[in-house]
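Sharing a structure, written as structure tokens. Questions coming.
Complex shown without one protein chain; remaining protein chains in place.
Order of writing sets the chain letters: A, B and C. Residues in each chain are counted from 1.
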Amino acid sequence: MIEFNKKVLNAGEVNLIDFIGDDLSIVNAARVSFASQENEITDKSIGLINYLIKNKHATPFEHVVFKFHVKCPIFVAREWFRHRWSSFNEMSMRYYVPEKIDYFYPDKEDVRTQVGKPGAYSFEPMKFPEAAHSELTRQFEIVYSTAEKAYRHLLNIGIAKELARSVLPVGQYTEFIWTVNARSLMNFLSLRNDENAQLEIAKFAFEIEEMFASILPSTHKSWVENGRESI
Amino acid sequence: MIEFNKKVLNAGEVNLIDFIGDDLSIVNAARVSFASQENEITDKSIGLINYLIKNKHATPFEHVVFKFHVKCPIFVAREWFRHRWSSFNEMSMRYYVPEKIDYFYPDKEDVRTQVGKPGAYSFEPMKFPEAAHSELTRQFEIVYSTAEKAYRHLLNIGIAKELARSVLPVGQYTEFIWTVNARSLMNFLSLRNDENAQLEIAKFAFEIEEMFASILPSTHKSWVENGRESI
Amino acid sequence: MIEFNKKVLNAGEVNLIDFIGDDLSIVNAARVSFASQENEITDKSIGLINYLIKNKHATPFEHVVFKFHVKCPIFVAREWFRHRWSSFNEMSMRYYVPEKIDYFYPDKEDVRTQVGKPGAYSFEPMKFPEAAHSELTRQFEIVYSTAEKAYRHLLNIGIAKELARSVLPVGQYTEFIWTVNARSLMNFLSLRNDENAQLEIAKFAFEIEEMFASILPSTHKSWVENGRESI
Partner (left out) sequence: MIEFNKKVLNAGEVNLIDFIGDDLSIVNAARVSFASQENEITDKSIGLINYLIKNKHATPFEHVVFKFHVKCPIFVAREWFRHRWSSFNEMSMRYYVPEKIDYFYPDKEDVRTQVGKPGAYSFEPMKFPEAAHSELTRQFEIVYSTAEKAYRHLLNIGIAKELARSVLPVGQYTEFIWTVNARSLMNFLSLRNDENAQLEIAKFAFEIEEMFASILPSTHKSWVENGRESI
């Protein structure tokens, strides 16, 4: 059975908390007229889903809606919020001081270097992975602890939360609720569960694609077979 | 108990076919952080909903989503589809020829005249309502039957459906699926369940507002008390 | 020189009335930082445009904006208004009674029949084009004149404009202002200047693509070479 609550990165998670619709409701949205509604997925309705994906008849996929809770680093959230055809509510550090703040640390196998020229970058493992990982971890720890110490100190002397947070790094974890329809989600997955995406957001997108495939198996299959494109 | 399937006008209907969320999920979207989720609506959470409406903190309302099936005249659908922050699938007369086409006829009490100047129009009953209603009905019948006869004839001689439909009047009924979140729905209700809206779309909006109030009672109460504005 | 005012169909037109941006501004939006702005299009900047199109980095194209005036049949406008990432203002028959109403008639070579099965329709010329064209014209004339006569008569006896218009057919011409960015416009052209689109909207889309190509030549060239897809 698919799990709808997954851990991602060192302290992140993605949880599917609600959704409406399934493959059948996409077929029925495409048919519209009540006279021609179907009660179960048949070969013919799978054929229709293929036709819709292939010909980019995208609107029937907008009637399936997913609602997620996400916890991820700010630099990941910044990319996520660029997806405008969806709804977000994020915790606000203007009003809220977390008792414990989580920070991003990559696993050893994810510490990487960037090679190539603009427009043709790729990422490769470090030559000395152990050393690189421990040096990166040490540097991250220094900055994160310096920043948090300054942040707590500024709060203690009465500085407004919204000002004090200026020193917190984009590696800090944040949380948000995300509501998105299946069309917009396919666009997200096409761009973010992709080798050109930053690895850290791709790890979230990978888990979300598993959930998507579990809820809309015929749609997902057809979308993959047609190249995983935005429609 | 509220009914989620309502007849509107002489041959129209609006049916709520699915939704996610409730007043509580709005409160929890506003709180975001899992640490502070609530399990039931309390006075404090109603206070939060009031605060959100009053201060136009609109995004928490986007996580409640409604899916309707609507059957209405084309001139009503034309106004409906102007609401861009929502999803539509309409039956297409490019491909589909209804066995029986329904057409709009107003009830006697809804036949009206327009008075006033641009920017300050209002609508009043006709002086001779019986006569006006029967003359309007007679004229509508003449046009509708002439149009349908020509339409069927052109199909019979092989003209493409998408061309033949040119003669069908905007009083023809159409059908569509509409998925919309609670924020966008409040915008729709603010503009369309309003005395400045055309009466025919207002009748649909009235029924939809009843359903909205039934599913989100605290939100609806607060929204009405704060002036029924777009947020 | 390109013309930005073109006649389309028997009584329609499309006019480009304003725009901001050019190929260079797309390049500069992609580079963002003021430090790296360019002053003229070079081979390198054309390479960047190619890269953006190919990799579906779509947002730089959103900063070029076009504003059109369009006059087209209602059934064409109905398809046009489905493009939600754009802005429309249409003349309203709730308040406005045109002195002279224009109606759609196809040219002889555009009268066509529909062949094939759902999902695989195509369109072919009629067997007897002369006869089909004159019969279609005759039928259209009967309905249009019957509808207009009823419409004017109902206005004369005092019926509100918004009610009387119910009898007017979707072949009636309407007018609107359309503001759209280059990304959303490419989506429109991909779907509507296409053999699967209805011929009547395709004729408008064809003229608009000429204007688009004239203002953004490098973008258009790259978009065509990469398959004319939505990005």
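As a convention for this text, a residue touches a chain if its C-beta (ideal position, glycine included) is under 8 Å from a C-beta of that chain, and two chains touch if they have at least 3 such contacts.
Please read all numbers here as calculations on a predicted model, not as lab measurements.
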item	value
Selected residue (touches chain absent from view) among C:I20, C:V115, C:A131 or C:V224	C:I20
Options B:L16, B:A29 or B:L48, residue touching the unrepresented chain	B:L48
Touch with the omitted chain, as defined above, among C:F4, C:F88 or C:F206	C:F88
Residue of C:N50, C:Q139, C:S166 or C:N181 touching the missing chain in the full complex	C:N181
Where the missing chain touches chain C, by residue	18-21, 25, 28-30, 32-34, 59-60, 62-63, 65, 67, 69, 87-91, 96, 98, 175-177, 179, 181
Residues of chain B in contact with the chain not shown	47-48, 51, 55-56, 59, 82, 119, 191, 196, 229-231
Footprint left on chain A by the chain that the document does not show	73-75, 78, 81-82, 84-85, 88, 94-95, 104, 106, 111-114, 118, 121, 123, 126-127, 132, 135-136, 139-140, 142-144, 146-147, 150, 153-154, 157-163, 165-171, 198
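We adopt the following convention: only the chains that are shown with their structure count from here on.
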item	value
Between chain C and chain B, distance of the C-alpha-averaged centres to the nearest whole Å	26
Distance between chain centroids, defined by C-alpha means - chain A, chain C (Å)	35
Inter-centroid spacing, chain B versus chain A (mean Cα positions, whole Å)	34
Chain C: positions in contact with at least two other chains	82
